[in-house]
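The structure under discussion appears below in the form of C-alpha cells.
Note that one protein chain of the assembly has been removed; the remaining protein chains are unaltered in position.
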C-alpha cells in the first residue's frame, strides 16, 4: 500500500532522478513536475526518463510568461539587488516554481512535496518557505545525503576556492566580451508603471512588446554583447559566505534602464523611501520570503511608487556594458527651464543663500554664524 | 580704504576672473586661491592672470594627496554612491578645497570668502556649508548674476535636454570603449582597513603604493579602457532634477574591488547595517554636509566597520568594464570546508529543516503548519 | 488703489490684530480667517474685533471634524511621535488650517496669504510649505518684526531656561494628577482599519462613535485624570533646539491603545517595516511636509498596513497614566494554543534547536560550531 503521494520538483538530472527512485522504494507514489522557466533543456527526454523511472504522472509546464510578469517585473520595479550586486535570478524563480508545485499537489491530492535542493544552499529555504506559505499542511521531507551528490560538478569544485579565476568556458548565456561584436546595438525601452512595455532595436527597426518577448530579446542582445557577468562572494541566509558566478544579460540592461527612467519621473524623497523598501525587498526575496505578509506589503508599496514611472530610455549595448544615451517622459519631473543657466525665471538666488545659512545654523555651534551681517555688505 | 579682504576660490577661467575684478571695484582686497585637485590646468598661466587682474596675493596649492587620503578613501570605505549611480567626485572635492580656503582666510585675516559656484547647483551649498562649519564667523557673499555666465558652455546647453545624446568628444579622462585596447589589463589591488595600499599591474609587473600613486594609476588604466562613464538625471539638494554626465575611471575600479573584499571579510549583519550608513553618508556628502556632526559620526562608524577589510582582489579591465576574477584574505570569513558540497562536516542538515520550519510558523497563519508530523514519516 | 487681497490666518490676539492693521496701512484688502480647531476661544468676539479693525470679510469655520478624521487619524495609524516623545499636536493642525486658508484664498481671488507665526519656529515653515504646495502661485510675505511680539508671554520667558520647572498653573487641558480623581475610569476602545470607531465608558455605560465625539470624550477623560503632559527639549527643523511643554490627553490614550491593537493584529515583519515608515512620517509632519509626494506615499503605505488593525482594547485611566488591561480581535494573529505551555500541538521542539544552531553558524566563527555532535548524545 502506498504511503502517500509526493510531487517531486524534477530536473531530469541525476540528482532528482535518484530521489524519484528512492521515494518509490520507500513506498510513495511519485508525480514529477518540471517547470520550463527558460532553461536550456530537452523536456521530451526528461519526460521519458521520469516515466521510465516509475513516475505515476509527469507534468511539464511552460511558466516563462508568468515568471517574467509576476516575478521579474516586481523585482525590476524594486531595482532589486542583493548585497549591491546580485540580481536575484535564482531567488525569484523559486517562488514561481513552488507556486505551480503547490497547485499540482493540491489538485492531485498529494500530501508531500520534494525537491533536490541541498541543505547548505538558500534554495532549500526558498522552496520550503514558499511551499509552507502556500500549502501549510503539506509535508516537505528533509533532504537526503544522496541529494548532495547531484549538485557536485567540476565547476563547483574549482570555484569553491574564492581566489581561483572562473574558467573562460563557464558561461552559457553570454559571449565573452573579447569575442562580442565590435559595434554597439542601440535600443529604446519604453516603460509604464515601472515595467517595460516595448523594446525597439533602433538599428534593426524591430520591436517587441509582450513581457516574455521583451525579456527574451534583451537576453539575446545582452548575451551577444557579453552583458551581466559577475563573480561575487555573497552571504547566504544561514550566515555562511559562498562564492557565486552569475550572468544576467537581460536583467542587467533592464535594471539600468529602470534606474534611469525612475529617477527621471519619481520625486526625490519618494525615491529615497522607495530605495529603502527595495533593499528590504531584495533581502526578503533572497532569503525565500516572497510569500510572506511583509513581502506582499513591500510589493504593494513599491508598486504604488511606480505609478508615474513611464517614458522611453535610449541605450547602447557594447562589450559587456550598457550605456544610457538619453530619456524622455510625459511624466518627467525634470524642469528644463528651471535647470537652465541662461534663464533666471522665478528662482531667486537670495533664497538659496537663506537656505544655506539656515542649514548652517546647526553646523556652526557653539559659535553661532553671524552670516546675516554680510547682507549689508553686498 | 579697503572694505576688507576676500579669499576667492579662483579657477583661472572667465567666471572667477570677472568676480575678481568686480570685488576690486567694490573696494575689497582680493587674495586668490587655486587648488590643484588633479584637474588639467596651466597653473602658471592662472597665477599670472590673477596677478594681472589685481589680486593682492595668489596662492596655488597641490592638495591631491590629501584629497585622495582624507576624502576619496572614506568615500570608498562607504561604497558611497548617490542615487545608486553617481560616485560623488565633485561632492567630495568641495570640502577639501573649502578646508584649504578657510585655512588661508584665517591665516591672512580675511573676513570674506567668495567662489564662482552658481545658485542653482549643489556646489554653492557644498562650498558655503563647509565654510560656515569650519569658519562660522566668515561671510560668504551671495553670488552675482555675472557668475551665471561662467558656467554656460556649448556642451551644457545641449545636455540640458535630457533626451539629447552626449557628443562623442565630450569626455576628457576616458577613451571611448570603441577605441580602447582590444586586450584586457589585469590588476591586483591590496586593501587594509578598507582602503587600497597597493596596486600591482599583473601583466606589466609594475606596482604603486602611495595613495596618490594608486589612484592616479587606476585613473590611467581605467581611462585607457573607457571605464566609469555614466549619464544620469539626479536630484539636487534643493529639489530640482538635473542631468549630469560623469566619468570616474579609478573610482569605479576601486568601488568594485572594495565591494568584493568587503563582502569577503565582513560579517553579513554588520554589512547590512553598514550599507545603511553608507547610503546616509552618500546623501550627506552630496548635500554638502561633510563637516557636520552626523557625517563625522557616520565616518567614525564606517571606519570601525572596516577594521578587517583587508586582502587582495584580482580584476581585469576591458572595454569599459571591470571584472572581478578572484580574491584572498587573511581575514576571510569564507569557510571553504563548510561551503563545500562534498564534505558534510559539522553542519547538520536536520538543523536546516528546523530553521526553515520555525521561519515558516509565521507564514502559514492562520492555519498553523503541521510540519512536525512529517518527522515521523521520513 | 488696493495693492491686492490678503487672506490672514487670524487668531483674535494682539499679534494678528497688529498684522491686520499694518496690512491695511500698506494698502491691502484683508480677509481674515479663523479656524476652530478646538481651541478655547470666544469666536464671536474675535469676529467683532476683526471687523472693527477693518477686515473686508471675516470667515470663521469649524474644522474640528475634518481635523480629527483627515489629520489626527492618519497620525494615529502611524503611531506618530517626534523624537520618541512629542505627539505632533501642533504640526498636524497647520496643514489642516492651511488647506482651508488656501481654499478661501482661491475662492476669493486673493493673491496673498499671511499668518502670525514667527521666523524662528517650525510653524512658519509648516504654514508656508503647505500654502506653496497647495497654491504654488500664492505669495506668503515674510513675517514682520511686530509678529515677534505676539508669541512673547510670561510663560515663554521662564520656560526658555531649560532648567526652570514649569509653573503648576500652566496647563489648560489637563488636571494636575495630584488633584485628579482617586479612582480609575475604564474604557473600551474599538478600532477598525487602525482608527477608533467607538469608545465605551465601561463604568458609566456611555459610548461615543463619531470621530469628533470619540476624540473629544477621550480629551475629557484624559484631561480629568491628568494624562499626556510632557516637558521636552526638541530639535526644530532649522536645527536649533527649543524647549516645549505639551499636554495631549486624548492623543496619549489613543496612541497606547493603537499600539496595543496593532501589535495584536499585525504581522511582526510588516510592523517592523511600518515602524520605520511611521518614524519617517513623524519627521515629515514635524518639518511641515504634510502636502508632499513623499508624505502622501508614506500615508498610502501606512494605510495599507492598517487593513487588519481592528478589535477592542480595554484600558484604565488613572493619575496621569494609561494602563492596558486586555484586548480581543476577530483579526487576531495571537494563537492561544500555540503559545500555551500545556499543549504541545504541532510545534516541534527539535525545530527550535535547529533554528538556533543555524543562527549560531555565523556567530561561532572562526571556530565552526560542532553542535551537531550533541544530537547523538541526548
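In this document, chain identifiers A, B and C correspond to the written order of the chains, with residue numbering beginning at 1 in each.
One rule holds for everything that comes next: a contact is a pair of C-beta atoms (placed from the backbone, for glycine too) under 8 Å apart; a residue touches a chain by one contact, two chains touch by 3 or more.
Remember, it's a predicted structure, so these values are computed and weren't measured experimentally.
One chain is not depicted; across the entire complex it touches A, B, C.
Of the candidate positions C:99, C:208 or C:229, contact with the hidden chain is made by C:229. Remark: the omitted chain is touched by one listed residue; of B:298, B:313 or B:356 this is B:298.
Residues of chain B that touch the chain left out of the display are 238-240, 267, 269-270, 272-274, 276-277, 280, 289, 292-294, 297-298, 300-301, 304-305, 358-359, 361-363.
Within the entire complex, the positions of chain C that touch the omitted partner chain are 3-4, 26, 79, 83-85, 112, 118-120, 124-125, 128-129, 132-133, 136-137, 139-143, 145, 148, 151-152, 156-157, 160-166, 177-178, 182-184, 229-235, 238-243, 259-260, 263-264, 268, 271-272, 275, 279, 283, 288-289, 291-293, 314, 318-321, 323-328, 332-336, 338-342, 344, 347, 349-350, 352-353, 355-357, 359-360, 362-364, 367-371, 373-374, 377-378. Interface residues of chain A with the unshown chain, by the touch rule above, are 267-269, 333, 335, 338, 345-348, 350-355, 357-359, 361-362, 365-366, 368-373, 375.
Operating definition for what follows: only the chains that are shown with their structure count from here on.
Rotation angle for the C-alpha superposition of chain B on chain C: 180 degrees, rounded in steps of 5. The mean-CA centres of chain A and chain B are about 27 angstrom from one another, to the nearest whole unit.
Residue positions 267, 269, 358-359, 361-362 of chain C each touch two or more of the other chains.
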